[in-house]
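Only a single protein chain was left out; the remaining protein chains are all shown in position.
== subunit A ==
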Amino acid sequence: MLIKTGKILILLNVLLFAGDLNFVASVNRTEVGLGEPVLLTVSVEGEDIGQVPSPQLPALPDFDIGGTQSSQSTSIQMSGGKIVQRQFINFIYTLYPKEIGETFIGACQLEFRGETYRTKPISIKVVKGPAQPTQPPAKMSPSPGEPGAALGGNIKLVATANRKSIYQGEQVIVDYTLYTRLRLADLDLSEAPSFRGFWVEPIFDAQRIEFQRKTIDGKLYDYSVLRKSALFPMTSGQLRITPMKLDVAVLQSPRDFFDFFGTTKTLRLESDPLYIDVKPLPSEGKPEEFTGGVGQFNIKTSLDRTTSEAGEPINLIVRISGSGNIKLLEKPLIPSIPGVKVLEPEIQESTDFVNSRIQGYKEFRYPLIPQTDGEHAIPGLNIAYFDPAEKTYQMLETDELRFTATQTAAAVELAQTGGLKITGADIIHIKSDADNLRSQRQSAGWWLALPYFASLLGIGLSLLYRRHQARLLTDRAYARKLRSSKLVKKRLKQAEQHLKKNNHKEFHAALSRVLIGYISDRYNLDVGLLTNVDIVDELAKRNVSEEIVRRLNDLLNQCDMRFSPGMKCENPQELFDEAKELLDEL
């Protein structure tokens, strides 16, 4: 015995590929009964679409919009040093058709980054009563028969809610149980209850019917739970859960011997509708950090690593666990961290039904990309939830986490795509302390060459000085030569004075002294020993040209004439010039 539930999804996928953004609309069914919901899912997929706005729905005159949900997931890959973050955002709208007939859901529109994306319209057929499952049933459904009440309470379908009055977001468990004292051949779900206004977390959906026994009012019943769901109201007010309808085939007792298998009779069973009073969450004292959680929660944050090299992302893992409407928790707000870029989180969740409560966790993995080197501190997070048992908002706090980043400079540029802005960091403010601004020198200019010339000159001079000193000590000839130039000048001057005074004798003597003194210094000879002949011989030995030697000899001889009495020089001026010339040439 199987329950056939119409849970075949027909996706009318219209894929519009534009840029790197996928924008697709789909419905869970194209044929729907009046009063039954159609789920319209509008999904956006692309890179870095964290700020994507909600899509604009077309005008839907033929539908009531029941509710909206959105879900996100993210995949992050690092390929070739570039971080690729693909996000999937689903916006789910619950639509209720108003009239029977053919209608359609027009194009949804999304404007993002200056581009307009559209989906293709989807046609919907609205029929009276519950729609036939699109897949033909394996067996022909028996036509609805008389109501089960006619069997005098021998068979009934009971819907129960464990609570009738709850807070918005608080869990209520709804069971559908079939009680029977008859033998059933088959049963068929003809209309599922509509949990309009609730987030549904299915706990149990019977695939096989296994009966247990129970005595009620002295009568023994077989019973089986057909469906058990945890519901979380998403709006406040009185919410109605429509009845579940079942067609059951009841085995009649065989009328005669040949009717071996007996005949069956089809009954239509209907549960009572349920009414749940949903109180809104108190607006008084609602903290800003409230993320939609109703129940009892804990929070734990951790980092998957504590060091990051070259801008590798570190995951900040925020795990909220506990019991309550876990799947409806919104992502906690991460405060801006200077020098760290926080990407959209990757969300993982898991729930279980334990001790008649939905328990589990929701994990947000925020990739953190360090922008600057050094130790970064992630401040503690504050998250608030509503505890329906205490009827107050509770705060959860986490500790500060720290990690160190190195060599971020290399990766920062890669991690950022064009036009991206780091939040929480800005340029350093202007400098505003100026009493007197002066031009700062960019470069020294030409005068900078002067110290270099001066230094080199200094070194050169000291080298020369050093050489001079060394020669003065070791080279006697050098020392004498140095002295001679001074003496020569002095003696020439004396000779000139004598010439002007017409002091012939003194003039000749002086001239002779100049020449002999110079020659003795120049060629390193001893003055006292020199006669004119010696001088001429010495000079000839030292490769002085013959002409100069001859002229010198003449001159010296003329000077020696001063010793002969009465001798008078005809032209002393000529003699002086000749002497000067010879001094230059020697």
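Just so it is clear, a contact is a pair of C-beta atoms (placed from the backbone, for glycine too) under 8 Å apart; a residue touches a chain by one contact, two chains touch by 3 or more; residues count from 1.
One rule holds for everything that comes next: contacts and distances are computed from a predicted model.
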Protein name as given in UniProt for the chain not displayed, "SH3b domain-containing protein", "Sarcosine oxidase subunit delta", "TerD family protein" or "ABC transporter permease": "SH3b domain-containing protein"
Per the touch definition above, residue among A:Thr215, A:Ser443, A:Thr474 or A:Asn502 touching the missing chain: A:Ser443
Candidates A:Ser123, A:Ser462 or A:Gln497 - the one touching the absent chain: A:Ser462
Per the touch definition above, residue among A:Gln56, A:Gln407 or A:Asn532 touching the missing chain: A:Gln407
Option touching the unshown chain, where A:Ile216, A:Leu333, A:Met395 or A:Ala454 are the choices: A:Ala454
Residues of subunit A (touch criterion as defined above) contacting the omitted chain: 371, 407, 409-410, 412-414, 416, 418-422, 425-432, 434-444, 448, 451-452, 454-456, 458-459, 461-463, 465-466
